[in-house]
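Only one protein chain is missing from this complex, and each of the others stays in its spot.
Let's turn to subunit A:
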Amino acid sequence: MSHIANVENLRLKFAGSSSLLFKDVSSSFFEGEKVLILGPSGCGKSTLLQVLSGLIPHAIEVPIKADHITTPESWGYVFQDPDTQFCMPYVDEEIAFVLENLQTPRSEMQDKIQQYLDLVHLELDDIHTLIHTLSGGMKQRLAIASVMALQPDVLFLDEPTAMLDPESTKQIWDTIKEVARDKTVVVVEHKIDHVLDFIERIILFNEEGEIIADGSKDYIMTTYKQQLMDQGIWYPGVWKDYIKKEQKTTPIVPNKDHELISVSEFTGYRGKFPKIEIEDTTVFPGEWIAIIGENGAGKSTLLHSLMQLIKTTGDYKVDGRSVDKVKKLTNDLAFVFQNPEFQFVTNSVYDEIAYSLQIDKLDQQTIDEKVTTFLNEFRLKEQKEQHPYQLSMGQKRRLSVAAAIIKEQKIVLLDEPTFGQDAKNTFKILELIEHWRKQGTSVFMVTHSMEIVKYFSTRVWLIEEGKLTFDGKAEQLFKEI
């Protein structure tokens, strides 16, 4: 069998970094193979994919040196972020962009666009639909459709489902399995549940960017399980192993004598339109409420309503006081956004955590003590002088949580805090939140993960079409479904 892509003794270094990302990495890929590249965040998996496709150094200028590089003649590349793969405003125009690049005659375009959309099961009433109105899953489908229009022999998939919920993730992999059956496929992915039955070979990297193993799927999955665990890979059974290791038991709510939040006839508005309605409910200290529901059902809107970021009507009491009477809601409620970068307001990790305390004009010594405690607890001590943007994904996430709850608010609202995080970081964040919950903090967490619902939450809210349709324990919910 001839190889379709390979690198020999590849060396690569990014500008500004002190060490080589790759030092003499060699690997070959053969026609028709389905290969999964695994490794911890930042080990250079995506970079390798870009080298194999020729995007490095042709499109992205990075100094590389290698004895030999073969790149496939025709290839397609699906990227991670659904929002940054397209250059045209409409669905049909985006696929047409690829067809234009291939100099397809205009008369054939309309049919071909429809044909590729059908291929990925992207069913639209009108192919002239704004891409911006599509969901993340639909956007990734469109990305696959436009890549298929290139008629590639090799498909490079760079975490195509990293930013999707479990349902869309499954659908995307079903689509990929269908369209890529007879192609060579190289995948980089963290969530490997759906990938495993599709691929044959696994290449395993370590943190230093070295290949530590390369072999058949079964061999790697059995021999290197500990490495997978250490690297935070979402391998099947990762949750079971974690629960067993930690001997985690069902969480118990400490006391139910004190109403922390109570709402009735509560409605939240986006513009003029009511987007979330809750009839009547009460929340007690130490409750962990998992808020679940489909995309666009109104989960984030509910958090925004509770935080009073949008207009609401109805009765809403925090700790016994009506919300209109509360002068500074941020003293009682903390909010953690999905994208940590947006909530950073200072230039160093230390200042970021100290920020809220400085606004309240506490004396320097108190601030210093408290921030130091938090830096230790969230394991950010080494990074305290760094700019928040320079941190890794997991560190950024921890910092955003630390900065939000520094005032030790009794209520914490989190919008998908484990989104896009690897298994290791996810467990760390969950442990931190659990620690706070045990001390009586109420947690509201929007999530798509049924495991979090099962193992960590004490109560579940199901939101459907802007209404709270289920409010109870996780076991009850699983029984009903």
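FYI, contacts are C-beta pairs under 8 Å (C-beta built on N, C-alpha and C of every residue); 3 or more make two chains touch, one makes a residue touch a chain; residues count from 1.
Following the convention adopted for this analysis, contacts and distances are computed from a predicted model.
Between the names "Energy-coupling factor transporter transmembrane component T", "Pyridoxal 5'-phosphate synthase subunit PdxT", "Electron transfer flavoprotein subunit beta" or "Peptide/nickel transport system permease protein", the one given in UniProt for the chain missing from this structure view is "Energy-coupling factor transporter transmembrane component T". The chain omitted from view is touched by exactly one of A:Ser27, A:Ser146, A:Gln171 or A:Thr458, namely A:Ser146. The missing chain, though absent from the display, is touched by one residue of A:Phe14, A:Tyr219 or A:Tyr389; that residue is A:Tyr389.
Among A:Phe344, A:Phe427 or A:Phe444, only A:Phe344 touches the chain left out of the display. On the side of subunit A, touch with the chain left out of the figure occurs at residues 50, 53, 55, 58-60, 76-77, 79, 81, 83-90, 92-93, 96-106, 109, 130-132, 146-147, 150, 304, 307, 309, 328, 330, 334-335, 337, 339, 341-345, 355-356, 359, 389, 403-404.
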